[in-house]
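Of the protein chains in this complex, one is absent; all others appear in place.
Per-chain numbering from 1; labels A and B assigned in written order.
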Amino acid sequence: MLRYIIGRLLSILLTFFVVSLIVFLMMHSVPGGPFDGNDMPVSDAVKAKLNASLGLDKPLYEQYLRYMWGVLHFDFGVPFQSPGETVTELLARAWPPSLILGGSGVLIGAPLGILMGMAAALRRNTWFDYLVSAVSTLGLTIPVFVISMMLIMVFSVWLNWLPAGGWEKPYSWILPITAYAAVPMATYARYTRSAMLDVMTKPFVTVLRAKGLSERRIIFQHVLRNAALPLVTVFLPMFIGTATGSIFVEAMFRVPGLGAYFVSSIELRDYPLEMSLILMITMMFCVAYLISDIVYALLNPRIRFGGKS
Amino acid sequence: MTAPVLELRNLSKTFQLPRKGGWFAGHIDHHAVRDVSLTLPRNTILGLVGESGSGKSTTGLMTMRLMEPTSGRILIDGADITALTPAELKPYRRQMQIVFQDSYSALDPMMTLARIVAEPLHIHGIGRAEEQTEQALAMLDRVGLHRSYGQRYPHELSGGQRQRVAIARALILRPQVLVADEPTSALDVSVKAQIINLLLDLQQEMGLSILFISHDLSVVRSLTDRVAVMFNGRIVETAATETIFSDARHPYTQGLLSAIPVLNPSDRRPRRFLTADEIERGIPRLPGAGPTPALHQVSPGHLVEAVAG
Partner (left out) sequence: MSQTRSPLYFALRRFADNKAAVVSGIILGVILLMAIFAPLITPTGYADQDYLTEALSFPSSQHWMGIDDLGRDFFTRIVYGARVSLSIGFSAALFAVLIGIPLGAIAGFYGGWADWIVMRLIELFSVVPPLLAAMLLGALTNGGFFTIVLIASLFGWVQVCLLVRAQVKAFREKEFVRAAQALGASPGYIIRRHLIPNSISPIIVGFVLAIPLAMMLEASLSFLGIGVPPPVPSWGQMINVGMDFMYFYWHLAVFPTLALAVTVLATTLLGDGLRDALDPTLKGR
């Protein structure tokens, strides 16, 4: 077990290192620095000085090492687009709206999806089951900005019930959170349904029934416990996914969150902000997968005692 | 006298199994096959019998160079093939072929029977495509499947028919040696008899030598010229088939024989169920044998594992 965790940890560290290296090299391989644009004309001397003050004149490997050293101390540098603050401060300012949006999306969508999936599995092949399947397929296949678009068209444009954008008043949160909740809901509805059906057809459930156990106890004590395993493991990565998934929702509903800065950092070639965003999200995914793997191993005795290398 | 068509000299196979208890616990050596020597004279059938796990299938796989022996040598027609590279080995592959127990997984489900049987010709580049197909159909005919079966797929056949196809594929190259790894143990009794008769016919017709691996003593008795009995990875007794059935000396062989069901209740002998320890302790003590258990000749051509006593 310990060996399994250490193995996973090492492989994830390696992955993280490779990702950071690739991102770093990619950002520097493009011609043009942040001060090459025409909208901010600066003389060559000033440009050189600016580049030197930001460390852009050093050799590549040194820039990388300096950057990674900083990252280890939570120092992500200064964003080019707003030099008055650090990347960390900017993120601290931009993250809360994204977190509220993504967090409530997942926290509303996931339980709803689980309930839908359970109900669909218990009423297999009824109209309700088909409805859940249809809704979850829609939620999983249609891009989130299309869902947002449909919500806006119906509830803002035609019915005029809710605002189509903004973040100031809580009721303007309703539509973006709904749009965001669609994906976790659809994912969980689908996973729960298939996991429950999977367990319900196992011979041991037939044995429980033959034993005379009530259907309620079979479902809640035995089926759910066995079906929960795959559900637990997708939760954390999905939660982290809020960070990227929200880009489009934020763009559609004009939410001043992380997504807006990511888009602008790419347009403005804002290396520090861009790198820290990608690195932080990658790192969070790494940690999420590691925790999921460990939780999975802890819950699953078949892995806990050997098996899966 | 010419060299035997197949000879195994002191063949051993050791698997290293990881020991429980973490990183530095090391591994356990599992001796699947120990010091096995066998001779298969031309135009004979040698039975290799023993319970599952006795190492007889491992011996068969090593004979075919499908598994690398830990030590020992394999000789085909007097030529040592133990250390040949795959390219050097390829001409010898024409001399020896194998038929497996599970006829279902032994045939590629995506191929027609004609292609399956023609595959050896294809791999060895013998003849043009039409000639290969023609030969394959003729071979199918020879093993008792009408030529029209050539266009069928394995899933359309019964177990016995599939085993006929596997035999046709093994024999189309006209090899000298056939390793038959429990070819009849998954079949019904009546089908079993048909396959045995087919093997006997083909053996006589083609001058074939067969290493017949089985745990089914009644089949072995009706088919083989000589028998070698394997127990716990080593050969404990070998003799002409009739000698084994009339004059078994090793306690393990005697145990195996007593397990054969008999038709006439008055012939029933008391069964002897022996544990592995009892067998090890019951190794015959014979004057003239060495201090450690080793094969010892008791009469011409009859060898039994024995110790000095």
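We adopt the following convention: a contact is a pair of C-beta atoms (placed from the backbone, for glycine too) under 8 Å apart; a residue touches a chain by one contact, two chains touch by 3 or more.
Because the structure is predicted, anything quoted here is derived from the model rather than measured.
From the options B:Asp29, B:Asp108, B:Asp188 or B:Glu278, the residue with contact to the chain not on display is B:Asp108. Among the residues B:Pro86, B:Pro261 or B:Pro300, only B:Pro86 touches the chain that is left out of the figure.
Only one residue in the set B:Lys13, B:Arg34, B:Arg142 or B:Arg169 touches the chain that does not appear here, and it is B:Arg169. Residues of subunit A in contact with the chain left out of this view: 11-12, 14-16, 18-19, 23, 26-27, 29-30, 137-138, 140-143, 145-146, 149-150, 152-153, 157, 193-194, 197-198, 241, 243-244, 247-248, 251-252, 262-263, 266-267, 274, 277-278, 281-282, 285-286, 289.
If you put the missing chain back, the residues of subunit B touching it would be 61, 64, 66, 86, 89-90, 93-94, 96-98, 100, 102, 105-112, 116, 119-120, 123-124, 151-153, 155-156, 166, 169-170, 173.
Note that only the chains that are shown with their structure count from here on.
Note on chain placement: the centre of subunit A and the centre of subunit B lie 57 Å apart, centres being C-alpha means.
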